[in-house]
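Below you'll find the structure I mean.
Let's turn to chain A:
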Amino acid sequence: MMHEQLADIVAERFVTRPPELQIDLTPGLQREETILETRGLSVWYGGFQALRDISLAVPGRRITAIIGPSGCGKSTLIRCFNRMNDLIPGFRVEGELLFEGRNIYGRGIDPVDVRRRIGMVFQKPNPFPKSVYENVAFGARVNGYVGKLSEIVERALRRAALWDEVKDKLRQNALALSGGQQQRLCIARALAIEPEVILMDEPCSALDPVATLKIEDLMRELAERYAIVIVTHNMQQAARVADYSAVMMMAEDRAGEMIEFGPTRQVFTTPKEKRTEDYITGRFG
Partner candidate 1 sequence: MGVTDIEAVGPASRIRPRGPLEARLRHGREAAIHGVLFLCAFVSIFTTLAIIATLLEETIGFFGEVSIIDFLTDTKWIPGLGGGPGGLEPHFGILPLLSGTLLVAAGAAVVALPVGLLTAIFLSEYAPEWLRGIVKPILEVLAGIPTVVLGFFALTFVSEDIIKVLFPETKIFNAASAAIVVGIMIIPMVSSLSEDAMSAVPRSLREGAYALGATKLEVALRVVVPAALSGIVASFILAISRAIGETMIVTLAAGATPNLTWNPLDSIQTMTAYIVQVSLGETAQGSLGFRTIFAVGMTLFVMTLTLNVISQYLLHRFREVYE
Partner candidate 2 sequence: GDNSEGGGGLSGTIVGDGSSTVFPISEAVAEEFGKLEPDVRVVVGISGTGGGFKKFCNGETDFSDASRPIKDEEKEACANNGIEFVEFQVAFDGLSVMVNPDNDFVECLTVDELKRIWEPGSTVDSWSDVRPEWPGESIALYGPDTDSGTFDYFTEVIVGEEDASRPDYTASADDNVLVQGIAGDEDALGYFGYAYYVENTDKLKLVYVRKDALEQPEVAEFMRFYLTEGRPLVAEVGYVEAPESAYQEGLDLIP
């Protein structure tokens, strides 16, 4: 693979980005308000340190991508943002994770509230063993949303580009959907509760290009109001949609570290770290 060619392709992607978002890439962005922030975050699974000293500021109304090799701790990090890792026995966290200025691992913080406001789509699609409709309606039901439930469901499914395929199967068990359909269903489920931040762990990995583009469009649309954090292996996707990118790598002891963070264009075209450049250019595509 020729590095120059690939760098060209990166550049090309930026040129073809929708114009209204190009403004995001001006230096002015640095002053944007931070909605989620980690300060010296370290994470352990039992004796194994999965993350070391991660500091990162996620801006509101923007898309932040986390990239890095498999096993470097991307899922672990993104799952910290809504305290999903609480459920894993042996999980331990140090450092601070601020959401709108408050440490979500601090005292007096209710994870339920955090999670309602920070939605998540998981790496492995995990629909409930219920009907398609019930899957999407679940969040709205538990959070007591007012309004017609069937409208909320249809709206979420449409946004996740799934409505046409399932509108005749709303009462069918969600486990009988194809892999990609399940993934989009999980996206729809997360959208239905209208969170303030949306975390997506490889949301498009099971999707074909059509659906991927639709989801990317959706992300841009959502980013006008909400903050979005995505984990992705697809560097083109990061280049296409993310305003900011964070690059993670494994240290010698396999703990994940953040080696680079900044506006996507800068990370992709003039990375500060040699390793970032190696990773992006050497393996792009």
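Selection rule: all candidates are chains of the complex that A comes from, given by their letters.
A few comments on the model shown:
Just so it is clear, contacts are C-beta pairs under 8 Å (C-beta built on N, C-alpha and C of every residue); 3 or more make two chains touch, one makes a residue touch a chain; residues count from 1.
Predicted model, so just to flag it, every value in this text is computed and none were measured.
Touching chain A in this complex, out of the candidates 1 or 2, is candidate 1.
Across the complex, chain A meets candidate 1 through its residues 82, 84, 87, 89, 111-113, 115-117, 119-120, 122, 124, 126-130, 138-139, 141-143, 173, 186, 189-190, 193, 195.
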